[in-house]
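One protein chain omitted, others in place.
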Amino acid sequence: MTTAGEQMHALVERLYPLCRSITGDGVRATLEIIDEYIPLQVHEVPTGTQVLDWTVPQEWNIRDAYVADTAGNRVVDFAASSLHVLGYSVPVSATMPLAELREHLHTLPDHPTWVPYRTSYYTPQWGFCLAQETLDALPDGEYEVRIDSTLADGHLTYAEHVIPGQVPDEVIVSCHVCHPSLANDNLAGIAVATFLAQALAKTTPWYTYRFLFAPGTIGAITWLARNAERVEHVKHGLVLACAGDPGQLTYKQSRRGDAEIDRVTQHVLRASERPHRVTEFTPYGYDERQFCSPGFNLGVGSLSRTPYAGYPEYHTSADNVGFVSPQAMADTLAVCNETFAVLDRNRRYRNLSPYGEPQLGRRGLYDSLGGRSDAKQAQMAMLWVLNLSDGEHSLLDVTERSGLPFDTVAAAADALHGAGLIKA
Amino acid sequence: MTTAGEQMHALVERLYPLCRSITGDGVRATLEIIDEYIPLQVHEVPTGTQVLDWTVPQEWNIRDAYVADTAGNRVVDFAASSLHVLGYSVPVSATMPLAELREHLHTLPDHPTWVPYRTSYYTPQWGFCLAQETLDALPDGEYEVRIDSTLADGHLTYAEHVIPGQVPDEVIVSCHVCHPSLANDNLAGIAVATFLAQALAKTTPWYTYRFLFAPGTIGAITWLARNAERVEHVKHGLVLACAGDPGQLTYKQSRRGDAEIDRVTQHVLRASERPHRVTEFTPYGYDERQFCSPGFNLGVGSLSRTPYAGYPEYHTSADNVGFVSPQAMADTLAVCNETFAVLDRNRRYRNLSPYGEPQLGRRGLYDSLGGRSDAKQAQMAMLWVLNLSDGEHSLLDVTERSGLPFDTVAAAADALHGAGLIKA
Partner (left out) sequence: MTTAGEQMHALVERLYPLCRSITGDGVRATLEIIDEYIPLQVHEVPTGTQVLDWTVPQEWNIRDAYVADTAGNRVVDFAASSLHVLGYSVPVSATMPLAELREHLHTLPDHPTWVPYRTSYYTPQWGFCLAQETLDALPDGEYEVRIDSTLADGHLTYAEHVIPGQVPDEVIVSCHVCHPSLANDNLAGIAVATFLAQALAKTTPWYTYRFLFAPGTIGAITWLARNAERVEHVKHGLVLACAGDPGQLTYKQSRRGDAEIDRVTQHVLRASERPHRVTEFTPYGYDERQFCSPGFNLGVGSLSRTPYAGYPEYHTSADNVGFVSPQAMADTLAVCNETFAVLDRNRRYRNLSPYGEPQLGRRGLYDSLGGRSDAKQAQMAMLWVLNLSDGEHSLLDVTERSGLPFDTVAAAADALHGAGLIKA
């Protein structure tokens, strides 16, 4: 018996070696593995398709890439790590002196043992990423460079997993699948999303939950372009990224700042007494950038541990499987589960007996012995729900005004609803 | 010559022995005594009358009640204190062993010398309340129990005292009259309301003031049910309870939170520099629960000293006439008087010369010698009233923005109104 944390970490380990990019077979292989956990509907969108202001690019695939010295030793080798090649590198096969080669090499001088992650999706070029200390050790001389890649018309691949709810209103959970061998960014997010979907599938949720596994930016833009009519059903959403590092949880608000997902997530984090951070929306980060563009302005926040670019290992080879832990992923998953548990029950009711208090006693909802000062929480919760059920206050509002636990408030609402005293 | 505080305390002492409940002769006797101070209009509502979601219950009267040992000694005796019998006890006449009797006995183990206050209005049962030490001293054996009460069709009794104002808009001052021998809860509130009515009757108030002396919950609900058309005239209100204990004053906001009564009372408390507390609305406490139910949502706050259940003596025999003081009741009364003095003058004016400042000098309203830096408060008040008299700002708004005393602002408004520069 392994824990969910351990299972998520095992998934990260399986996905880690694959060379993902915004298109190509690495994404397909990734989705095939996720499909073993939750059934996916995979979409293939042809190169050249207009999606909002963008065009689906050519598909990139790579088989091999290296820099070799004159003795034939591979001094930089794609086979060792998918990070070694500049993402979307055009093919190259040449011999050149180190001085010329240098213009195509990317390193991190401040972290000489780490390999950086770099891409050039929309400007055709080629390059290698390597450790500064590797570069420093290279003697001058001629080098053979070879990138066996294909950049050709093909498809952009993304996948959906939908858990039908009682209403067509949707919650979208999105994570990007375009990063190569980087564990926290975003294999941990993918793993948490996958296990969150498994957990939700065991319930009969109110909302319809849509999980989106798509390449960053262009994937979200493609989904938005192809689902114009569905977007209006998306009431809430969460982008999952950097979900497994040792830092405390960070919730980044939607552009609206006071969307229901913002209030629910912040409530859950606060009520759980976890150390955490809440940050305002910024138009940088992950696919909340697209969901929260002003034309859509969806109620989509983002949950991370240490957020985007906030840790030195970010976008380097040091973001490896050891950087993310079962415990951290389990903690992120727990907050997601709690958040959606609250969101899913958070409704506005209307008191059907709003003039004065209804007599709870004759309905068996009130302790019969008066005069005591220890009004029970459950009774207080009923009085609060009745008092604030004016169609404007949600159960979360009641929770926050009353200081009672959300579960107590929701149970009181269920009891009152059962007695016909409130309606949704 | 006695002070108002002493007179209020004397009233509390007279009312203390009576056995009040939500119906019955104890309430009638209470109202007869209050009527000696301020003329009351007494209403009798028959048992069975539908009032909102409730039904007027049977009338309860009690003549005697005791527990006697086999020697005939009354070990618990209603004649000693009206608290000794469970309110609304059904009649009983029986002999039973202590073990069986115990199920009908209520004590306060944490305060072994105090007698608790308990009721069972809507579930037929009988019981006695006694000190834990009394119970502990009872030897096993047979006891005679007798409650000579009547629970029969009759009436619910409440009373009103109205001070007509210049406008039909009403201020309601409400206090509950259903508690038996408990001084702070609510004989002190009754006494303060009575003397507040006496003071207001000496003025010619702007608003019509309606004082309501009614049993808690069912009384307010009955009044609301029978005055549906009048409720829309109720612009402001105050529930008085726990008005005589040694604690500092506590103002509990209306459900609205920013109703005019909320702002006025808080202003008066702050400006008076009394230590005090302001709490948000909760749907528990006294009859603000009914006035602030979502269907009515009236601007009704509640003024107490130590609020509901906030002191150990609450709902026990320790809430006796020694627990309340003339000084505390006089202090509560003073704040009520100040609050209604401000509320009654707090109007929105419209500047009839709103383009630039009107020339106050030629109207004799402005000091003729210019250049000095010591603009007088009265002149500043006139400039503030003129500047903010746009139909949106009340004199209280002017007071708070300007930092001037309300009386100075109101006097400036009177002067400007006299000069025809503003209209209400």
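Every chain is named by a letter (A and B) in the order it is written, and numbering of its residues begins at 1.
What we mean here is this: contacts are C-beta pairs under 8 Å (C-beta built on N, C-alpha and C of every residue); 3 or more make two chains touch, one makes a residue touch a chain.
Just so it is clear, the structure is predicted and the values come from calculations on it, not from any experiment.
> Can you tell me which of A:250, A:290 or A:320 touches the chain that was removed from the display?
Touches the omitted chain: A:290.
> Using the document's contact rule, name the residues of subunit B that touch the chain not shown here.
351, 353-359, 361-362, 368-373, 375, 380, 383-384, 386-390, 401-402
> Contacts of subunit A with the missing chain: which residues?
Residues touching the hidden chain, for subunit A, are 52-54, 87, 116-123, 217, 220-221, 224-225, 255, 280, 282-284, 289-290, 292-297, 308-309, 314-315.
Methods note: only the chains that are shown with their structure count from here on.
> Distance-wise, how many Å sit between the C-alpha centres of subunit A and subunit B, to the nearest whole number?
55
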